[in-house]
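One chain of protein is taken out of this complex; the other chains stay put.
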Amino acid sequence: MSTPGETGTEAWPLWEVFVRANRGLSHVHVGSLHAPDADMAVRNARDLYTRRNEGVSIWVVPADAVTTSDPDAKGAFFESPAGKNYRHAVYYTKSEGVKHL
Amino acid sequence: MTAPAELSVASIDEHRDDEAQARFDDLIAKDSRIEPRDWMPDAYRKTLIRQISQHAHSEIIGMQPESNWISRAPSLKRKAILMAKVQDEAGHGLYLYSAAQTLGIGREEMMQQLIEGRARYSSIFNYTTPTWADMGAIGWLVDGAAICNQVPLCRASYGPYGRAMVRICKEESFHQRQGFEILLELMQGTDEQKRMAQDAVDRWYWPSLMMFGPPDDESPNSAQSMAWNIKRFSNDELRQRFVGMLVPQAEVLGVTLPDPNLTWNEERQAYDMSEIDWDEFHEVLAGRGPANAERLRRRREAHEDGAWVREAAAEYARKQAAKAATAA
């Protein structure tokens, strides 16, 4: 299932934009835009999403190239981790109070 | 009569829809967010498409009354500020179109609705900007009212809309301030400048109050929008808040708000004010405002004049892709 938005009927395709706000941080999705190709998409993204020093790096991805999980299957798809409490540090109460653990 | 096989399929679908509706209702009840791929009632989707696209159109059409003064701004600093502001509005239109697009409508379709006169936008932008002081009044009153409307929308239940509004509100924080400062500068200037400022406030005050929409008892869609957590406060609540904010600011500026009946009512803890001229509101909304035709004409021309450029870029991309495919 692709990301919503691309209609396939417009002159310029839709691109999803991700911006890295600072070195050391991940690229974060900020929105989308239209551009004829990747070169222009990254430039349009610079003009549109970083007018106020919001970023040091930009990714653009064709919207129809993004695959998303199915939200209707949300329960089933994301159920498994629940209950596996042993993956969390707070599960281990006996070591509480011991330093550097 | 329905055949039994079909009946069972239909009932499974119905059951799924009920489940989806229940999940949607539950998310709204918890004041959580709806995201693009979630199931949502058709009416919710339609309401959002209508509201977000109207909002986007308002940003795009709203560039015009101000762009009118970019070339004549009276100082280079003001020129830079105004240019940045109008350009921001293009950006805000784009954020909103992209939010609307996640609901399954293309930007080209929305643009066609706009230029063919089938879509609405905020009727405030159908007023004209004959003087420089209008740049101040638009910033102070129009952007002020817009911000009042928009801040609660940052928490709208539809995720992409709320996120776009957060970005827009942050960027717009300078828009109202620069307008206020334009008026302040004029009010501290020559007599002619003061007259210019007061005249602009006189012309923009009432239209800016109309921006909050019809009174609560005549606002057909408000209740449903509030139930869906799209809208958080009623039209009249926001309008009252806005006036409360303006009164002390007008004192700082030294301008008079053009309503002789504007007084604080201690008992109601609210401002009493004159009746808004809703006939004017409906006239402008119906497309008979001073600049409706001009605004649409300009947008249509830009879109049509640019068609060959958009086609050229698309064609170039196709050729490059074909070249890359052959080379590979």
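Going in written order, the chains are labelled A and B, and every chain counts its residues from 1.
Assume a contact is a pair of C-beta atoms (placed from the backbone, for glycine too) under 8 Å apart; a residue touches a chain by one contact, two chains touch by 3 or more.
In this text, contacts and distances are computed from a predicted model.
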item: Per UniProt, the name of the complex member that is left out, chosen from "Acyl carrier protein", "Homoserine O-succinyltransferase", "Phenylacetate-CoA oxygenase subunit PaaC" or "NADH-quinone oxidoreductase subunit H"; value: "Phenylacetate-CoA oxygenase subunit PaaC"
item: Touching residue (missing chain; options B:L27, B:I49, B:A119 or B:I147); value: B:I147
item: Residue ranges of chain B at the interface with the undisplayed chain; value: 60, 63-64, 67, 70-80, 83-84, 86-87, 90-91, 93-94, 97, 132, 144, 147-148, 150-152, 154-155, 169-170, 172-173, 176, 182, 185-186, 188-190, 192-193, 232-233, 237-238, 241-242, 245, 298, 301-302, 305-316, 319
item: Hidden partner interface residues of chain A, rising order; value: 12, 33-36, 39-40, 43-44, 47-48, 51-53
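Just so it is clear, only the chains that are shown with their structure count from here on.
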item: Intercentroid distance (Cα basis), chain B paired with chain A, Å; value: 27
item: For the chain B and chain A complex, residues of the former touching the latter; value: 20, 35-39, 87-88, 91, 94-95, 98-99, 101-109, 163-164, 167, 171, 310-311, 313-314, 316-317, 320-321
item: Of chain A, residues touching chain B in the complex; value: 1, 3-5, 7, 9-12, 14, 30-34, 36-37, 40, 48, 51-52, 68, 70-72
